[in-house]
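Excluded from the complex is one protein chain; the other protein chains are retained at their positions.
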Amino acid sequence: MAKSKLALAALVITILVASSLFPASANAAKTLYIGGTMSLTGPYAEDTAAVLAAYEDYAKYVNETKRMAPWRNEKFPANITLEVLWRDDELKAAKALTIYEELKAKGMLLYRISGTPVALALKDRLNEDGFGAPSMGGGPYLITPPGTIFTYYPIWTDDLAAIADWFIGQWKGTRKPRVAYLTNDSGGGRSIEVPEMGAYLKKLGYEFVGSQIVPLVPTTPPTTQLMWLKENKVDLALGVMINAGAQPTIKEAVRLGMGPHLDYKITFGMTASSPLPVFAPAMGEVGNGFVVAGSFPPLDDISIPGIKFCNELQKKYHPSKWVGHIQYVAGMLEAMTQVEALRLALQKMPFEKLTPRQVLEDGFYKIRNLDTGDLSATPLTYGPGKIEGVDAVRVDQLQKGKIIKLGVWPCRHIYKR
Amino acid sequence: MGLRCGTFRENYAQDMAIFRTRLHWGVLFAFLIFLFTCPLFFSDRILTVMTMIGIAIISVHGLNILTGYCGQISIGHVGFMAVGAYTSAILTAKLGWSFWPALPCAGLVAGIAGLIFGLPSLKIKGFYLIMATIAAHFIIIWLILQLYNVTGGPDGLAVLKPKIGSFALNSKASYFYLVMAIACLATSLAINIVRTRAGRAFVAIRDNDLAAEVMGINLWSYKLQAFFIGCVYAGVAGALLVHYYGFASVDQFPFMDSVWYLGMLIVGGMGSTAGAIFGAVSLKLLDELVTIVGPVLSKIVAAQAAASLALITRGLVIILFLIFEPRGLGHRWGMIKAYFRLWPFSHEE
Partner (left out) sequence: MTFFLQLVVTGFALGMVYALVAIGLVIILKCSNVFNIAQGHFVLIGGYLGYTFLVLFGLPIWATLVMAVVVAIIMGLLIERLTLRPLVGQPELAVIMMTIALATVLEGLATLIWGGEYKTYHGVLPTVTLKLGEISVPPESLIGLIVSIAAVTILMLLFRYTKIGLAMRATAEDLQVVQSVGIRATTVYAASWVIACVVGVIGGILLGGVSGVMIPLAEIGLKAFAVVLLGGVNSIGGAIVAGIILGMLENVAAGYLDPLLPRGGLAQVFPFIVMIIVLFFKPYGLFGLVRIERI
C-alpha cells in the first residue's frame, strides 16, 4: 500500500508541475519587464551573476528616481514600474527555447541573449516575433540577417581588426608581420575564422600563418599550441578566449619565454571576452603586454561618470554584497539599452498597446547616441542592419601590472552578409 | 499482459492484438483526440514544451530499442541526432530539397552512421561499448566542425521551416502537429518492431548474447540492426529539432544531453515503450520545474544561489526517485494497472 501512496504523491506532484506551466494570471497593472534568459549556472555563471545584479540595481534606480541616469534629463514614465524577470538557461539551447516561450507568455516585450548557444537557438525566433535583445556574446553570426540582437561592444572580428590596426601601426620589422589565430574551441571562439577576417589582415599587410585551438577551459597549459606559434615565427596571435583560457595560456607563454618583452617577441591580442579588469589582478606583472580590445573601463576608475554611477548604485542597494566582476558594467549597459528602448517605444504608443515589434522598431532601432556615461567606447546607436552599438573599439594593454589604454580605433565592420 | 477478468484470447488475432478490449480502444481515441486538440486550449509556451517532449520521445524510442531491448548501452545518442540534423539541414538549406524527402534521408544517414560506430559492438559490450559510443559523439561533432564548407562549421546553418504546398509550418501549433504525428507513428512502430522476429532476437541478445548465439541468432546482423533502427530514430528526432530551432549548430548537441537521454530511459524504465514515454515526459517536466523554482527561490536567497539550488533539486529528485523506484516509472505503471484491475481485491506483490 505504501508504494501506491507514493505513486499517488508522485502523480500529484506531476500535476502541480504541469499546472505551473500555465501562464500566471493577468499581469499586475502597469509593470514592464526587463531582463530575460540568464546562464546563472554553467560556464558563464560568474559573468551572468554580475549582469543580473546590474539589471536589478538599475531597475530599482529607475523605479525610485524615474530618471534614466544622473547625466541624462529624460524621464521614464512615472506610472510604470520596471521588474526584472529571469530564468536560468544553463547555457543550453533546448532550455533557452522553452524559457523564451514562457517569458513571452508572461508579457515580456524584449529579451536578452546570454551566450553563443542561446543566440544561435533563438535568433530566428526573435526575428519572427519581432523581439529586440541585447547580447552578452558577440560573434559575427549576429550580423547575418535578421539582426534583432544587439551588442554594446564591437563584435569579435572588429575587436581583432582594431588590434591588428594598432599592431601594424607600431610594427618596426623589415618583413611582413606574421599573424595567427590562437582561439578557443567553442562556437564563439571559432566564429572568427571567417574569410572576411583573413582578407582584412592580408589587406593590412599581414602574412597569415594558421590557427591553433585551445580548449575553452584548458586542463593543461597549451604548450603545444604556443610552441607551434614559436616554430612558425608568429608575431601577433589573435583570438577569442575567456579568462579561464587566457590566464593559463599567458602564464605558459611567459614560462616559454614568449611575450612582447621577452626573448621571443610575440604579442597576444584577445577580444573583450577576457576582460582586462579580471585578467590584470589575477596575473599581475606576469601578464605584461597582453592586449584586449573592446573591453570596458575598470570598476575602480571613478573619473568615468558611468563607473561612478555603477559604484553608487552598488553602495546604495547592496552595500554588504559588492559585485566586483567587470560584467556588472555589461549588465548595466544591457539594462540601459532595454529601458531606453521601452522609453522610446512608450513615447509612440500607450502602455496598453505596446507590442514586442513596436519596442524593436520604435525602441531599439530608434536609439541614437545613447549616452552611457562612457561605459561603452562611444554612445550607442542602433538601427536596422546596425547591431553593433558602438563605432569605435577601445584597445587596452597590460603594462607593469596596470591597465593602459592604447587608444581608440574605428570599428571596421569587416564581417558582412 | 494483464487483462480484465473474463477477457479471453480465443484466436491468434486476439492474442496478437495490442488493443484488445473496447476500453483500450476508447482510451486510445480519447487520448489521440485530446492530443490533437491541444493547440486549441493551450498556450504557445505549453505547445513548445510539448513539442520538445515529442522530439525527446522519438529519440528515446530509438535509444530504447538499442539499449532497452537489445542491451547495447549508448551514450552517444546526441551525436547521431546531430548527423540526422545536419543531413536534413544541408539537404534543405544547401541543395534546396523539400523537408519531406530530407526527413527520411536524415534518418537513413544517421542510421548508416550508427552502423559504422556499431561495428565494434560485435567484439565488445558493456563498459567498452559505452566508451565506443562516447567516442562516436565526439568524432561526429569534430567532423561536423571540420567540414565547414558543407556544414557551416561553428557558424551553423540557417534552416527553413517545413512546408506543405505553399503553407509553411511556421506556427507553434502546426509544428506541434507535425512532431506529434511523427511521435505517434514512431511509438506505434516501436511497439511493433519489438514484437517482430528481430525484436525477439534483440531481447534474447540483451538477456544473454552467448545463449542467443547458440540458439542460432546471428549476433552480428541483429546487433547492427539494433544500431541502425536506434539511430534512424535519433536522426529523425535531430532533424525535427533543428527545423524547430530554424538553425543548426553544434552547440545544440552537447554531450551531456546524451547522458540525459539515457537518464530518461532509465527513469522511464528500460525495455518498455511506455517507459520511454514516461521517462521523456517526466525528465523534461522536471527541467521546467527547475527553471521555475530558481526565480521563486531568489526571493529568499541571492539569484545565483537560487539557480544552483534549483540544479541541486533536480539531482536530488532523481536520487530519491532511484532509491524508491530503481526499475523506472514503466514498472510502477504496470503495478498500478494491475492494482486497479484487481481492485478491490488486489494485494501487494
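Couple of notes before you dig in:
Here the chain labels run A and B in written order, and each chain numbers its own residues starting at 1.
Note that in this section contacts are C-beta pairs under 8 Å (C-beta built on N, C-alpha and C of every residue); 3 or more make two chains touch, one makes a residue touch a chain.
Small disclaimer: the values here were computed from a predicted structure and weren't measured.
Note on the undisplayed chain: of the listed residues B:262, B:276, B:289 or B:329, the one touching it is B:262.
Within the full complex, the residue among A:283, A:342, A:359 or A:403 touching the omitted chain is A:283. Per the touch definition above, the residue from B:84, B:153 or B:238 contacting the chain not shown is B:153. Considering the complete assembly, subunit A touches the hidden chain via residues 40-43, 45-46, 49, 185, 190, 193, 210-213, 215-221, 223-224, 227-228, 231, 242-244, 247-248, 251-252, 255-256, 282-283, 286.
If you put the missing chain back, the residues of subunit B touching it would be 67, 73, 117, 119-120, 123-124, 127-128, 130-132, 134-136, 138-139, 141-142, 145-146, 148, 153, 208, 210-211, 214, 255, 259-260, 262-263, 265-267, 270, 304-305, 307-312, 314-316, 318-319, 322-323, 326-328.
By definition in this document, only the chains that are shown with their structure count from here on.
Only residues 43-46, 48-49, 52, 145, 153-156, 158, 170, 172, 244-247, 249-252, 254, 257, 282, 285-292, 294-295, 302-304, 306-308, 310-311, 324, 332, 335-336, 339, 348 of subunit B touch subunit A when the two sit together in their complex. Listing the residues of subunit A that touch subunit B in their complex gives 1, 3-4, 6-7, 14, 17-18, 20-23, 38, 40-41, 45, 48-49, 52-53, 56, 85-90, 92-95, 97-99, 101-102, 104-105, 116-117, 120-121, 123-125, 128, 140-141, 144, 186-191, 193-194, 321.
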